[in-house]
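Apart from one protein chain that is not included, each protein chain of the complex appears where it belongs.
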Amino acid sequence: MKFDLFTLKKYDYKKIRNLKDNAIRKILFGFGATAVIFIIIILVFLLIEGLPFFLEGDGIDFFTGDVWDPSSPNTPRYGILPMVLGTFLVTLGAIVIAVPIGIGCSIYLAEIAHPKIRETLKPIIEILAGIPSVVYGFFALIILSTWIDDFFNSTTKLNALTGSIMLAIMMLPIIISLSEDAIRSVPQEMKEASLALGLSKWDTIRGVVVPAALSGITAAIILGVARAIGETMTVLMATGNAPVISFDMLSSMRTMTATIAIEMGEVPFGSTHYHSLFAVGIVLFAITFIVNFIADRVMKRFREKY
Amino acid sequence: MKWKTIKEHIIYSLLRLSGLFIVCTLAILLFYILSGGIGKISWEFLTNFPTNGMMSGGIFPMILGTLSLMTLTMLIALPLGIFSAIYLVEYAKPGRFTNAIRLAVHNLAGVPSIVYGLVGLGLFVVFLGLGLSLVSAALTLAIMVLPIIIASSQEALRAVPQNIREGALALGSTKWETTCHHVLPYALPGMLTGSILALSRAAGETAPIIMTGAAFYMTHLPSSIFDEFMALPYSIYTLATQSSNAEATRPTVFGAILVLLLIVLCMNLVAIIVRNYYRRKYRW
Partner (left out) sequence: MSEDIEIETRNLSLWYGDKQALKNIDMKIPEEKVTAIIGPSGCGKSTLIRCFNRMNDIIEICRVKGNILIDGKDIYDKTMDVVELRKNVGMVFQKPNPFPKSIYENIAYATRIHGIKNKKKLNEIVEKCLKQAFLWDEVKDRLDGSARSLSGGQQQRLCIARALAIEPKIILMDEPCSALDPIATAKIEELIRYLSEKYTVVIVTHNMQQAARVSDYTAYMYIGEVIEFGKTKQIFENPSEENTENYITGRFG
């Protein structure tokens, strides 16, 4: 008679192991589900609190109105345009400053800098990334604004330019570290092939390395932009917060994030004003979600390439 | 030919300059913060209550508030984030649903903190009736860092090679034994690194706690997690922008900034040490 594997006496130890395995699977599922529910609740709640505002008939004025004056006793106006413009201009300013420096610095780190310099620069960038935004905001408020004031003789001490510069500095760590990763992941063979053709190092960087890493660099920039759009404290403390339409970078502006931060504390729960802030939140959420999504896609394409 | 080398020299100098810019930025920031705040740091400053409209005295309640907020946030977010990452990577069957979750988690990591604050106010403070409190703020921050913790934990788990799992399963380990004995030990450092970094971001966050429980001034320490609290970032903000006597409170602000920076940088440092230590230890 053969030795039968599967009718061996079932010792309890085995049963306990199986029970434990199943129990843990269920517990882990519970945790996963809770986390997901948490995340979904956020979205649902944002929509529940924001949508009534659109439905109450203010929806069109919300997107086209150029006046934000919710606390006016007679005719409160809820036009988001000034804030969208504020966010847009401040972010644009930050991009103009941060992108060239960021790309330059990442090329320098990845291709030119001596390993020792790179090893000292990288922690510096990590520290910059770790500094809380309220500290940047404070710096903008106390120090940067006086410099700007002295230099440009601006009418208001706190203005869009101050915010842009500060945001640029906050974007830089993201742009640099992600772009550097992208540049460094360009295969060595590609560079060697180019150098072997007699191209100079700079021609190789410009003609081979950067184009090859371009989608990665793009994703890095987009992620930096997402950070800038969503940043609250820095702009709140730096840009002066006047909700008016203006294209002058030296004038005071107010972003969507700052609006929520300023007004949320004082609105009565359930009022139109309250819901309007959730509507701003939805817009903000949608914009950053889309921007992040795009960055994710671009990054994925880059990763697939290498 | 000559012009070309000159041009390259100029370009190289510009690139170097951009590197220098970063160094200078940090140097300037640190210079102002250190020169403004270092004189303020003393045992009394760290352990006393503020007095005289926060122009003098210490910042003890703010430090304690930030630390307890952090602890509470960690207690909520860490198990939730780490265990759900384990579930998503090791247990969940790939499919549309899992993919949707993965996508959501990934993209929610970039949602502005102020949006979380907004929802935290509506949901925890008002709707669930937790009021302006430590627990409301901690829940808000926890939800904010959850996607980041999940995303970085997933990454750490996926870095463990599949053949280790196969080896364990082929020996007759159960799923959990495989995960617990052969995946977690190697993924945990990575998971912790990501989590600590996420929490250090949360420690410096101001926007979400403005509306969910941080108080401008309190004469007592929070009596329970349902009490309001003072926190370093919020105090920095209010003292800098809303103080009736901005000049007089400035040293306190600088001191508070220095302490906050120390807390945040220490957390970063711990994360970096954990990461470097284990990176050297395990190579696949």
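The chains carry the letters A and B, assigned in the order they are written, with residues numbered from 1 in each.
Convention: a contact is a pair of C-beta atoms (placed from the backbone, for glycine too) under 8 Å apart; a residue touches a chain by one contact, two chains touch by 3 or more.
Remember, predicted model here, so these are calculated numbers, not experimental data.
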(request) For the chain that's not shown, point to the residue among B:K40, B:H182, B:R201 or B:R250 touching it. (result) B:H182
(request) Sort through A:N18, A:T155 or A:S271 and give me the one touching the missing partner chain. (result) A:N18
(message) For a quick check of understanding: of B:M54, B:A109, B:L134 or B:A168, which residue touches the chain that isn't displayed?
(response) B:A168
(message) If the hidden chain were put back, which residues of subunit A would touch it?
(response) 2-6, 11, 13-14, 17-18, 21
(message) Counting contacts across the full complex, list the positions on subunit B that touch the omitted chain.
(response) 93-95, 161, 163-174, 177, 181-182, 186, 282
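Assume only the chains that are shown with their structure count from here on.
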(message) I'd like the Å distance between the centres of subunit A and subunit B, where a centre is the mean of that chain's Cα atoms.
(response) 15
(request) Provide the residue numbers of subunit B that touch subunit A in the complex, in ascending order. (result) 4, 8, 11-12, 14-19, 21-23, 25-26, 29, 32-33, 79-81, 83-84, 86-88, 91-92, 101, 104-119, 121-123, 126-127, 143, 146-147, 150, 174-177, 197, 200-201, 203-207, 210-211, 233, 236-237, 240-241, 250, 253, 257, 260-261, 264-265, 268, 272
(request) Would you mind writing out the residues of subunit A in touch with subunit B in their complex? (result) 17-18, 20-21, 24-25, 27-29, 31-32, 34-36, 38-39, 41-42, 45-46, 49, 100-102, 104-105, 107-109, 112-113, 117, 121, 123-128, 130-135, 137-139, 141-143, 169, 172, 176, 200-202, 223, 226-227, 229-233, 236-237, 257, 260-261, 264-265, 269, 277-278, 281, 284-285, 288-289, 291-293, 295-296
